[in-house]
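Below: the structure, in structure tokens.
The complex appears here minus one protein chain, its other protein chains still in place.
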Amino acid sequence: MFHALVAIKQVPDTTNIRIDPETGNLIRQGVPTILNPYDAHAVAAAVEWKRKLGGMVTVVSMGPPSTVTAIRECIEMGADKGVLISDRKFSGADTLATSYVLAETIRSIHEKEPLSLILFGKQAIDGDTAQVGPGVSVRLDFPLITYAVIIHDVNLEEGYVTVERKTERWNEVIKAPLPALLTCEKEIAEIPYASLPDLIYSLQYEPETWTAESPVLFDVAHIGLKGSPTMVNKVTNPEKHARGEVIQPKDGIEEAIKLAFEKVNAAGIFSSISGGAK
Amino acid sequence: MTRRFWVFIEQEEGKVHPVAWELLGVANKLAADIKDEMASTGEEAVVEGILVGHQVEEIAKEAMQYGAHRVYVVDDAAYKHYLNKPYYTALASLVEKYQPEVFLIGATTLGRDLAGSVATKLGTGLTADCTQLEMGEPKGSTKKLLLATRPAFGGNVIATIVCKNHRPQMASVRPRVFPMPEPNPQAEGEIVREQVFTDNGVINAEIIKIIRNEASSAKVEYADILVAGGRALGGPAGFTMLKELADELGGIVAASRPCVDAGWITYDHQVGQTGKTVRPKLYIAAGISGAIQHKVGMQDSDFILAINRDPDAPIFDVATVGIVGDLFEVIPAMIKEIRAQKEVEHANT
Partner (left out) sequence: MQTLDNRNGKKISFDVIVIGAGLAGSTAAAIAARNGLKVALIERGQNPGGKNFFGGAVYTHALKEVYPDFWDRKPPLERPVTETGFWFLSKDGLVRMTAQGGHLNNKPEDAYIALRAKFDAWWAEQAQKEGVLIIPKTTVVDFIREPDGKVIGVKTDRPDGDVYAPVTIVCEGVNNLLTQKLGLIDHDLKPNTVALGVKQLISLPAETINARFGLIDKEHGLAVSVMGDVSMGLTGLGFIYTCQDSISIGLGVNLDKLAEHKVRPYEVLQRYLNHPQIAPLVAGGKLMEYGAHLIPEGGWHNMPKLFSDGVMVAGDAATMVNALHWEGTNMAIIAGKAAAETAVAAHKIKDFSSGTLAQYREKLNKRFVLQDLYQYRNLSRFLDTHPEFMDVYPTFINDALGMFMNGFGKPKKQLYRDILRSLTARRPILKAAGDILSFGKTVMGW
């Protein structure tokens, strides 16, 4: 049976963050949290294949209790089950500790209900490290395919998946045995507009909640701060650059452009702007 | 005692990714950072490259020119094309053998696929997309460690990360964040051939097809002149206009993230925190507001010329020169002006 698992994260909407102009600090209050956009597309892909092949989609997330909102969004998209792994002991986790928790969770689920595919979004928009997916694949020793843009085929009888991934220079089509782990680009699937029954079901859905002890007993040496080789030494605000010259074209655009080009030439970038770069 | 500063020399189809050379430059700087510390202990700092591939001897030699004292080479037909597990297995095994202190990997698509896997296999810490690297004393320590600085929270804060007790201290760095060192054609070094690691189970996937893009990839990172467009372009047609300007200047078109998300232009043109970092000679930003996530990708350009209708747009804080105006009027006028100047030059030659 097709069983896909998608690891998701609830993140602050970093595209909508404001900086306090006086202190230069992040205004963390009132920043809405959202389902990580790349994870949403991964869920959509998993649900697409479930609808083709039958089977089920499970989503898991390591996070605070409020993560239930993100899980419900996945149920709305068509996922069947949600597991929230939540415990104070997990806090302070870097990517290594996070991949440990997720890998053990996935291992436990895989033992009971074998998985065909494990999907991650390519990166979370708060950390932007893209490290947890690869980390989990190493721990579980499942083949890794990152930057997946198309799932061409999932062959359950013969036990392999064919995935196209995008690199800077070309696209590669990779064939890997199941279970395989994918990290997904947005192109992998479009977010569906949920049916009303799915939406109504998700509004009241309560996920399974796991702690650091049960049903899986996580090794405390590998979770949270203890299990994190990296730690933050310092946090600062990005430097403010000295403002350059701003031309308001009162005398017309042509004048403004001539002025701007003069400065470009003066900076020695071209012999002349029409002459091409030096 | 030798303290090794390692750099992964990324290559594909026999072509090196320039980020490897940039990282050799950084590694040498890091080695220099701990010189005084080592004066008393009699230790030695070396910068070494790790090269995995097939028939890559020439690349190993070139690495010396860019600052590698030694290159470890894993050379086999099995490594001809990058695959995740064969590569991370090779790297992890070599790390266990030689115990480097610091390991740097370029944050390219390949590098990001690889680095997280290597770090997890070794159970060590990895800081991604670093914009600054130095050996320094973290809080509560008198020994110098790798201080890896990177943007976080979508680029809204800068965090410095340290990996105190685990080795190697790993960091990935995006291309063009650090300058290309000057090659020294006289430089010499040692090439060490290592065993290959292709036992059963290591090759767990296969590449069945490579689809090359017809349009040559933008190579936005290494262009000298970029003409970038933002949300205000309103659609793909705006980029046609920018390309006209780029063509006149001998440059390439680039874009901010919202344009790529909207599908107006492909991701390889994206500049910014989740796109490319660029440092061209001239960066023209048309209709880009200058949000921090974009700024961090282009703020080190030599000359930034910004065009925006809003005089309060943050892009003007980082622009060398800014023009307050409608890009749909300014860009065509710029094209006209350049063509006019070219005519004058032609007339005079």
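Just a few scattered comments:
Note that the chains take the letters A and B in the order they are written out, and that residue 1 is the start of every chain.
Everything below uses one rule, namely that a residue touches a chain if its C-beta (ideal position, glycine included) is under 8 Å from a C-beta of that chain, and two chains touch if they have at least 3 such contacts.
Model, not experiment: these values are computed from the prediction.
Every shown chain that the unseen chain touches in the whole complex is listed here: A. Within the complete assembly, A:194 is the residue of A:149, A:194 or A:246 that touches the hidden chain. The residue touching the chain not shown here, chosen from A:203, A:220 or A:235, is A:203. Contact residues of subunit A toward the unshown chain are 193-201, 203-204.
One rule holds for everything that comes next: only the chains that are shown with their structure count from here on.
Remark: subunit A and subunit B have CA centroids separated by 21 Å (rounded to whole angstrom). Residue ranges on subunit A touching subunit B, taken from their complex, read 12, 14-15, 17, 19, 26, 94-96, 99, 123, 125-135, 137-139, 141, 143-147, 162, 164, 166-177, 180, 186, 228-238, 240-241, 243-249, 253-254, 256-258, 260-261, 263-264, 267, 269, 272-277. Residues of subunit B touching subunit A in their complex: 12, 84-85, 88, 108-110, 112-117, 119-121, 123-129, 138-139, 147, 151-166, 204-213, 217, 224-225, 248-251, 261, 267-268, 273-274, 281-282, 292-293, 295-296, 299, 302-305, 311, 316-325, 329-330, 333-334, 337-339, 341-342, 345.
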